[in-house]
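Accompanying notes for the structure given below.
Missing here: one protein chain of the complex. Every other protein chain is in place.
All chains are identified by letter, namely A, B and C, in their written order; residue positions are counted from 1 within each chain.
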Amino acid sequence: MDLELGSEYEAFRQEVAAFLAAHWPPAKETDARAAASAFRERAVARGYLYRSIPKAYGGSEQAPDPLKGRVIREEFARVGAPGELQGPGVSMLVPTLLACGADWQKERFVAPTLRGEIVWCQGYSEPGAGSDLASLRTRGALEGESWVISGQKVWTTMAHLADYMFILVRTEPDAAKHDGISYLLLDMKQPGVTVRPLKQMTGGREFNEVFLDGARTPKDWIVGERGRGWQVSRTTLKHERDTVGGQSRTEDMFGKLVELAKDAQREGQPALASGDVRQELARIEAYVLAQRYSAYRQMSMDLAGQDAGLIGVLNKLNGTMIGHHIANLAQDLIGDAALLMPPQGRGGNRRGDEKWVNQIMGSLGVAIAGGASNIQRNVIAERGLGLPRDGAEGQKGTGA
Amino acid sequence: MDLELGSEYEAFRQEVAAFLAAHWPPAKETDARAAASAFRERAVARGYLYRSIPKAYGGSEQAPDPLKGRVIREEFARVGAPGELQGPGVSMLVPTLLACGADWQKERFVAPTLRGEIVWCQGYSEPGAGSDLASLRTRGALEGESWVISGQKVWTTMAHLADYMFILVRTEPDAAKHDGISYLLLDMKQPGVTVRPLKQMTGGREFNEVFLDGARTPKDWIVGERGRGWQVSRTTLKHERDTVGGQSRTEDMFGKLVELAKDAQREGQPALASGDVRQELARIEAYVLAQRYSAYRQMSMDLAGQDAGLIGVLNKLNGTMIGHHIANLAQDLIGDAALLMPPQGRGGNRRGDEKWVNQIMGSLGVAIAGGASNIQRNVIAERGLGLPRDGAEGQKGTGA
Amino acid sequence: MRFRLSDDQAALQDAVRDYALREGDAGARRRAFESDTGFDADFWSGLMDLGVGGLACPEDAGGLGLGVTDLALAAEALGYAGAPGPFLGQVLAALAIDRFGSPAQKDRWLPALATGQAIGTVALAEAGDRVRAADWTARLEGGRLSGEKRQVLYPELADITVVGVAGGFALVEKDAAGQTFEALDVADRTRRIGHVAYAETPADAMPAEADAAEALVDAALVLTAADAFGGARRLLDMSVDYAKTREQFGGPIGRFQGLKHQLANMAVEVEPARGLYWYAAYAFDHGAPDARRVAALAKAHLGDVYMQTARAAVEAHGGIGYTWEYDAQIWFKRAMFDFAYLGAPSRHREHAARLAGW
Partner (left out) sequence: MRFRLSDDQAALQDAVRDYALREGDAGARRRAFESDTGFDADFWSGLMDLGVGGLACPEDAGGLGLGVTDLALAAEALGYAGAPGPFLGQVLAALAIDRFGSPAQKDRWLPALATGQAIGTVALAEAGDRVRAADWTARLEGGRLSGEKRQVLYPELADITVVGVAGGFALVEKDAAGQTFEALDVADRTRRIGHVAYAETPADAMPAEADAAEALVDAALVLTAADAFGGARRLLDMSVDYAKTREQFGGPIGRFQGLKHQLANMAVEVEPARGLYWYAAYAFDHGAPDARRVAALAKAHLGDVYMQTARAAVEAHGGIGYTWEYDAQIWFKRAMFDFAYLGAPSRHREHAARLAGW
């Protein structure tokens, strides 16, 4: 067992650092966006970004190496240099297009998406189709050279900013549930598309409803075959997987929780002096450390081509549970700041403890988003533990 | 709202106390069993015991009055006077016979059962039929004037002491699951019956396996019709229900837990000084008080003929959960006494804290016995909350 | 042994719940929630017309002469309905004036509070979780009040504020000089609170030993617990209803045993707690020796139960439960209120432990 990266990677870290020292921050550039774009282009050319994507489509086409990926991310973060773009376009559409798209689609969409020139949103969830995604009812009908699309999508991140949507629509209404769906690309800037922001309990507005009323897209803006959209949407490219990154937010949060317990008062004493607070902090810390070193183990085994077993399928629910524990202790510690809304980009009371309300509510958002906890439990039980599918739930497709 | 019993019942209490002062303990009787029997006979004659059972069958045939029942139990307990006999004969067989038995069965069995002259055990559970009781496989075939019974029963309390068993057997192998069962009475003292004690993790031996290999019982020792045994076994007579009694054991246990926390040491201080112990005790106390006053409410509403709602169906699981909480805190407090077996009727180390191991293990026994917690959750969800039966579980009969 | 509602009590509770649910569902709750003030005058006046303001006021002041038990039953109903407005401050102010006021103070305020002609509130908590009467540092000297109070319900709306001070209470009228209000961006927008600073504010004394004054805090704890029970019960019902109607994979999600068991566990946490708040109210009204402890335990327990039920309920709803538009979030934020108002559960558990001599 070894927690060090080793000399090869430390040398690589030097190389990345040297590149960054030379190119970031940019010497004298007034337009920040242009500076970032120019820097990203250089970084791609050096093989530091979009490492799993072919050069032909704007990537750097490097051999998979999660540790190199990690070193790059760490070094870029250290100096605040722009990294790979986030969002559903880069993380979901690009891999799907590379696997299933027509050549013209790859050529037209991939590189501009990687450069941020095109912004995408995802059109999967519907009001009547949450966990049971395949029951979606948005209809698409081919009329002449166009698909005409009507229906409603929900929980659509970035819809108000997106140029295009990749969308699942039911094009074969008479086919079986999973066989009647197609995967289309759709221009968001047209009259048949209406975006309405969905306000969350936190006051934030990251999600939208999208109403489609006769929205149109060309016949050949379909990815994969007609009626095969469900399978297309399940495609993901194998790419560098860094299981460690996800833990760092939890670790930061735990560090802040300890600080909170030092600052907060209970009966005129620091709350940290109370036996129950000490016990609960130590309990949570054990979970945080367990998660951290399990991630190191998983990554190490992945690197060695070994199967890390159950842990992969547990990570999300484990993180969710730790988030709940942290939220619950914080809610106790912040006193009457727990009566307030989280700050929406402006100041609050003196200690500003109401920022923890973001965790109190947000830990629930995490539990719900990206596969609700009960879906995770099904996946763990069936895929992780090999328990049988229940008859009544057998229709649920991939179970995720 | 009123927590007092009221003057009518206080007068009744005086009456019971006067009766007890006159008759218990007995003046000069050498045989304790005979003394108890004689006392019980007097108490039945006064209307204090077996209040819901007709006089013809040895009961005292009183109008139902749970508060009177409670006063009687409290006063009898105060002076240690013998009350109603416990066990499956009195609690299960007698009500069933009174509701479904032939006249000769009632005449022959009820009164001697109430007097303790006949001891019964229950033959329901089988190794392959636990929660799914109706899937039982013990076979009964009518051969001439006798039922001939073969199979295996399990979790049979008192089987080694019982004279008779009331037993569910499959007599109509071709009928549907719930329609092929008959309810028979069986003499335990015969060659075809073998009793083997089942040792529990606590070391106790309250349960048995019973092997039936051609055991015989007369044709007319059947209760209710042939093939109707499932329905017969579900019969219970309405009788005085005192929902308060069940809480007192939990309250006693909590009181002892507080004493334990005072005596136990943590880092040279009483454990009760530790913030986490104080918090957890206060948390458990709230559960205990909630249970207690919910029981008073439920009983008061029952008395008034009102529906107390959800609480009735929750009580068992609620008690189970409180038992878990108590066990968990006790296991923390008793230190290395948690390494020991519970005392089996003999001394232990100085403080004797290993008696809490009975609670650590026994709270699990409670969770499992008499309807495991998941069965309780089904009942709460379906009967209490009105949620739909799951397709895959629809076959489970009564759901309990 | 009649530990159950009298017919009058049941009728009262039904009437309050029916009114608050009907008007709330018809828009009053959401209107108040979205408004700047958190106050819906129509809803409030209807509630006052039901006599809720005077439940515990003496009959000669136009009240019903009932006790904290009846207030708690109303609080449960209002919690169930998610009713907006200054109920808690109103009835606590009346309770304080009834207990500690001079005849003149009673004459002046109780009839107005009982009928709703005046709005009342209480200012108890101070910074640093100073919630108990013995810890209050606000001072009344020579008819002038100075100090800072937090968690004051509808401070700017109230015609009369009962302010906890060293040595008892001070009555401050609406337009008295030297009051500075700090509005807060509160989570529970159905029950607005703010900070109030008093600087030489003209005020009227209501003397009370700290121990007697503390009873007002106890009453506040009991009523908060009752509200929490009502709210938790509502979240359970809401989640069960959603599970019965929301369809996924070809049927209602409530047929899935995973969710069923979670809802059953929720019910096991919530329903028995009714007995706890009932007893806390009963003990208060009967001056039971454990009344103070049980008030603390009830507030702590129900604050936790409500909050955890709210978390479970939002999870049981999935994404919709997390939106601003769906009402589950209103009860979630009411749970946050009941959890934190006058101190988090751990504070009250510690207090109960001390009172037990632990």
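Here, a residue touches a chain if its C-beta (ideal position, glycine included) is under 8 Å from a C-beta of that chain, and two chains touch if they have at least 3 such contacts.
Since we're looking at a predicted model, the values are computed, not measured.
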Residue among B:Leu272, B:Val313 or B:Ile360 that touches the chain left out of view: B:Ile360
Among A:Met1, A:Ala21 or A:Ala176, the residue in touch with the chain that has been omitted: A:Met1
Residue touching the undisplayed chain, where the options are B:Gly6, B:Gly80 or B:Gly203: B:Gly203
Options A:Ala45, A:Leu142 or A:Ala286, residue touching the unrepresented chain: A:Ala286
On chain A, residues whose C-beta touches the chain left out of the figure: 1-6, 9, 67, 258, 261-262, 272, 275, 278-279, 281-283, 285-287, 289-297, 299-301, 303-304, 306, 309-311, 314, 317-318, 321, 374, 376-378, 380-382, 384-391, 393
On chain C, residues whose C-beta touches the chain left out of the figure: 256-258, 260-261
Where the missing chain touches chain B, by residue: 125, 128-132, 135, 154-155, 198-201, 203, 265-268, 274, 276, 324, 331-332, 335-341, 348-349, 357, 360-361, 364-365, 367-369, 372-374, 377-378, 390, 392-393, 395-396
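Throughout what follows, only the chains that are shown with their structure count from here on.
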Intercentroid distance (Cα basis), chain C paired with chain A, Å: 40
Intercentroid distance (Cα basis), chain B paired with chain A, Å: 54
Touching two or more other chains - residue numbers and ranges from chain B: 275, 278-279, 390-391
Contacts with 2+ other chains: residues of chain C: 251, 255-257, 346, 350
